[in-house]
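All protein chains but one are shown in place.
Moving on to chain A:
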């Protein structure tokens, strides 16, 4: 039976000036940091994560989701103005956004990006609210074998999407092993090397900050300015008029917004796919179905709208997977899992059952963030040129000190800061040799879950055999999905081997 009480409770949580202010602040922070190339959304969320510790759960999580929403739009600013995407998801935005800038329509393009982003975000939030109870209902039918396979599926998808499956497998396996460090439910102490701080496992948040945030600084250091170009500054009155005009142009393409947002939501819900894939697929679809496909890449409005609505809508899908199944789809949602852990909450079906009001509050916060995105996006776009030209010599010391203070603040231990440095060193190497950071992070997060569920499966059946997974319909479906993800990899390996053998025979 439909129960309105948790929905009302969720709305009640938002009826507080502090929550509204923090969402607005988060959106502004996300847009500004997102606009600075190299200052990725996960990095922005990770350095703000420790600040959420003393906040209430709704305040802290709403703050981070607002940064996420703002960052998704913010990264398109530098992509449109300079053709330098703030984050990978804004690459496609630049395909048509930058040509518009070159045609003297920069403000119009920014206005269109703001409107499409906010609409995409809003549609993603509605999807989240509607679909979340359904996913949770299904997820609650899962037993230990299914929960184990969901974790394996998450890791498989991440590995399958990376350009080197083997590298992703090694990184994911390494993460899983790290995730099992600490005291187990059987009382065994694994891999702590005598450090009592590791009894509860590898601290996830310091590891996240080190891998995602701190390691990035070493690459930021290689440039004096994160941007190579310079954005034009113009008359703000004229800019505002053009921004609003661009805003209005989006309303002329309601179908593109709807279709792209739907694509964004679906792709966002897949672990590992994320906003970048969503924007690419949506852009291709918009081009395929357009009456003027030849205009794509030369400043087509539909191209810009499709990319922006999809990458923002993907947030709704990613949050649905993270909240209902506890599987982070990307780096940003992985950091958010850390935020839940800081509050003593574990994302997954039980979260929705035990804290329905809170989950609805977080979902409604997404809707509020979409409206703030309209206003904050327009305001920041007016002064966009000033925002994106922050020199790295200012950014690096700031981020470094914030990361150290933030990491320390989580459990008031310098040990965590040292762990953060170790992971930063690993992150530098992994970035250099193209190993997926998300695989390690997902492994650390999923490691304890996989370990626990596998042990419960074993205890329940008294033995461990593949039959346990084959005899249950849901786990059989999940196994098929895992095989489906692995099939293209197997085909690719087969094709490469055949080509290599042919090449060797010819030479």
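In the analysis below, a contact is a pair of C-beta atoms (placed from the backbone, for glycine too) under 8 Å apart; a residue touches a chain by one contact, two chains touch by 3 or more; residues count from 1.
Quick note on the criterion: contacts and distances are computed from a predicted model.
Chemist: Of the candidate names "Glycine cleavage system H protein", "Tripartite tricarboxylate transporter TctB family protein", "SoxAX cytochrome complex subunit A" or "STAS domain-containing protein", which one corresponds to the UniProt protein name of the undepicted chain?
Modeler: Its record in UniProt gives the absent chain the protein name "Tripartite tricarboxylate transporter TctB family protein".
Chemist: From the list A:176, A:250 or A:280, which touches the chain that is not on show?
Modeler: That would be A:176, which touches the missing chain.
Chemist: Considering the whole complex, which of A:18, A:102 or A:190 touches the chain not shown?
Modeler: Checking the options A:18, A:102 or A:190, the one contacting the hidden chain is A:190.
Chemist: For the full complex, which residue in A:138, A:166 or A:483 touches the chain that was left out?
Modeler: Of the listed residues, the one touching the omitted chain is A:166.
Chemist: With respect to the chain omitted from the figure, which of A:7, A:454 or A:481 is a touching residue?
Modeler: Result: among the candidates, A:454 touches the missing chain.
Chemist: For chain A, which positions touch the chain that isn't shown here?
Modeler: Residues of chain A in contact with the hidden chain: 51, 53-54, 88, 163-164, 166-167, 169-171, 173-174, 176-177, 180-181, 184, 186, 188, 190-191, 217-219, 221-222, 392-394, 396-398, 400-402, 404-405, 408-409, 412, 414, 417-418, 421, 426, 429-435, 447, 450-451, 454-455, 458, 464, 500, 503-504, 507.
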